[in-house]
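For this depiction, one protein chain was excluded, whereas all remaining protein chains were kept in their positions.
Going by the order they are written in, the chains are A and B; count residues from 1 in each one.
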Amino acid sequence: MERENILEIKDLDVRLFTERGELPVIDRLNLTLRAGETLGIVGESGCGKSMLASAIMGLVARPGKVTGGEILFGRDEKQDLTKMSAKELRRIRGTGISMIFQEPMTSLNPLMSCGRQIVETIVAHEKIGRAEAKARAISIIRSVGIQRPEKVYGEVPAQLSGGMRQRIMIAMALVCNPELLICDEPTTALDVTVQAQILGLIRRLQKEKKTSVVFISHDMGVISQMADRVAVMYAGQLVEYAQAEAIFTRPLHPYTQGLQAAIPKMNEKKDSLESIPGNVPMLYELPKGCIFSPRCAYATDRCRSERPQIVEADGHRVRCFLYEQGGDAQRREMKATDTSETKIENKKKIGEEGEG
Amino acid sequence: MVRYIIKRAFLAVGIIFSISLITFFILNVIPGDPVAAMLGEFADADKIAQVKAQMGLDAPLPVQYINWLTDLLHGNMGTSYFQKKPVVTLILQAFHYTAIMATAAYIVALILGLTAGILAAVYHDRPIDRILMSISAFGISAPSFWVAILLQIYVGLKFSVFPVSGVSSPVGYVLPSLALGTRYAASISRITRASMLEVMGQDFVKTAYAKGLYQRRIILIHIFQNALVPIITVIGTDIGALLTGSMITENVFNIPGIGKLLIDAIHRRDIPLVQGGVIYVAAICVLIYFIVDVLYAVINPNIRLTKGE
Partner (left out) sequence: MRKKNYYSESLKLFWKNKLAVLSLLILIVLVISAIFAPVLTPYDPNKQVLADKLLFPSSKHPFGTDEFGRDILTRCLYGCRVSLSVGIVSQLIASVIGYFMGVCAGYFGKKTDDVISFLIQVFSSFPALLFAMALMYALGSGIMNLYLTLGFLSWANTARLIRGTVLQLKEQEYIQACRIDGGSNLRVILKHLFPNCIPMLIVSCTLGIPSAILTEASLSYLGLGVPSPTASWGSMISGAQTFIRTNTYYSLFPGIFIILTVIAFNTLGDGLRDVLDPKMRK
């Protein structure tokens, strides 16, 4: 059964207005999310992922500004979030769209008890009595797997561990039953065991509440556990978009392939992670041609002088000249002509996964 | 936290004690014969010796100091040489006026300073911010007695409602407290703005927006309360400066407060009164700093939570 879209991003442009001029943080981005599904957004830091989250929340702050495109949200009657007034946006935040952030240590108000922080979210959106709001806060705290929610209700964040705080953040985000939850690297700051618990919790609650999720991470491994569809972003542009399975079994774009190679595999013994050489370019010095060309093993003269458009290939949408003729043939040809030597040459081994 | 407060209390007592020493040193050890100066150039040596003996000034200095300190602890600061009344009585009478004026000025400073600071932070880098901060740069740089005179010229003399001298009615406090308050309003607005801006960049503010709270609530509850910790420190230290500032403003508006008392005593070389006035005002300042320290501990969870140690 084909599900309806809950979020449609069309030709979204976000720019930073700085001393160095207008910088495109997000460049004509198109994405859709179906109701109840999870859209994974992956890329190194500085790719515009967090800015995308801010744009959906209507929280793009100066010097950034949404300069074009639409963000349509809703099931039947879609509303354009970019054209909403501050008042309308406030009503949507928390009830329509919620967000969880990367740093649980700093994302909660240090002076306010966890319970009050959840209650104020309810009170901001619903006409509800104090006692009832408190009861609901306690029940949501319990539902994110916290023992003795009454006690935690009265505690300030400093008294809780990072994992506990992230649970409180999730409780707070879901207390008004939003249709869409944006998770911006929700587990990056946590250690591995806690990370697995939190991911499990998000999946469980998503199923229970039928929430749609936008899940942002730099970590392909985490994305593979969460996402139904995956969008790969690079320097503000969408470079590949496909079903999660397709992305992980047959990554098309050289950048996706690089990210894929960076996932540590349990059965492989490696001292270092294979990764992509170089860094995401600064927005004020974007290359003239394909933005990935300086780091790409397959880059040709054409790549260096001309920007590729998004093309359909193999069920993927991909921004690469290699797939202009639509597909598999090209890909196989590329694999054949390109000896693995050149690939290895271009892939330096670096000590650790440096992005965060 | 109890430990913290006790530690602070000991420190405050130590500071007051040191200040009494310094005051005594300044007024008694430094070359020059205060009694001779007090009695004027026509006093003869006998008279000077007589007065000295009367005031206990012929004893060795350490003994003098201990006598003075013992008296002080018993609430006796001696007798004003010029006014022939107990120094304590004079000071308490005068302090009444100073306290009213300083409180009024403080309220003015808080209202103007916090409002301006919050506005400037909310409208950061926009015209309102620039205008408010330029005004506060002037406010910080203008001596309060000059502002007081400007207020006398442009308000007091234009609108006869506000007297330019004396406090026979409560209206008399309006101009002095405005003159005094604006300066501290300027410094409060700066620290409020800086501290708010710092908090605004923190993650939990973004969370608050993402939760769909009303902007007013985010600014006043989330941002302002977190910004309050550094603001309280500055506001606290300002009270001391405000008390001394009020001593000058009293002289401009001819208010019989402690500042006027002290300046008159200085010009008349009335040592017991000067000594008593200085130690009294200094002790009040230290007391205020102590209260601010305690308050600071109460609102700052990092100190509050370390009750275990």
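Quick note on the criterion: a contact is a pair of C-beta atoms (placed from the backbone, for glycine too) under 8 Å apart; a residue touches a chain by one contact, two chains touch by 3 or more.
Every value quoted in this text rests on a predicted model; they were computed, and no experiment measured them.
> Quick check: which displayed chains does the absent chain contact?
B
> Would you mind spotting which of B:M1, B:I128, B:I248 or B:I291 touches the chain that isn't drawn?
Once the missing chain is taken into account, the touching residue is B:I248.
> Out of B:A94, B:V199, B:L213 or B:V274, which touches the unshown chain?
Going through B:A94, B:V199, B:L213 or B:V274 one by one, B:V274 is the residue touching the chain not shown.
> So one chain is hidden, and I want to know which residue out of B:I66, B:I153 or B:V298 touches that hidden chain in the complete assembly.
Among B:I66, B:I153 or B:V298, only B:I153 touches the chain that is not shown.
> So which of B:I15, B:A99 or B:I131 would be touching the chain we can't see?
B:I15
> Counting contacts across the full complex, list the positions on subunit B that touch the omitted chain.
The missing chain touches subunit B at positions 11, 14-15, 18-19, 22-23, 26-27, 30, 32, 137-138, 140-143, 145-146, 149-150, 152-153, 157, 164, 194, 230, 240-241, 243-245, 247-248, 251-252, 262-263, 266-267, 274, 278, 281-282, 285-286, 289.
Note that only the chains that are shown with their structure count from here on.
> Report the residues of subunit A in contact with subunit B in the complex, numbered from low to high.
Against subunit B, the touching part of subunit A is residues 57, 59, 62, 86, 90-95, 98-99, 101, 103, 106-112, 120-121, 124-125, 156, 158-159, 169, 172-173.
> Give every residue of subunit B touching subunit A within the complex, in rising order.
Touch list, subunit B to subunit A: 125, 202-204, 206-215, 217, 221-222, 225-226, 299, 301-302, 305.
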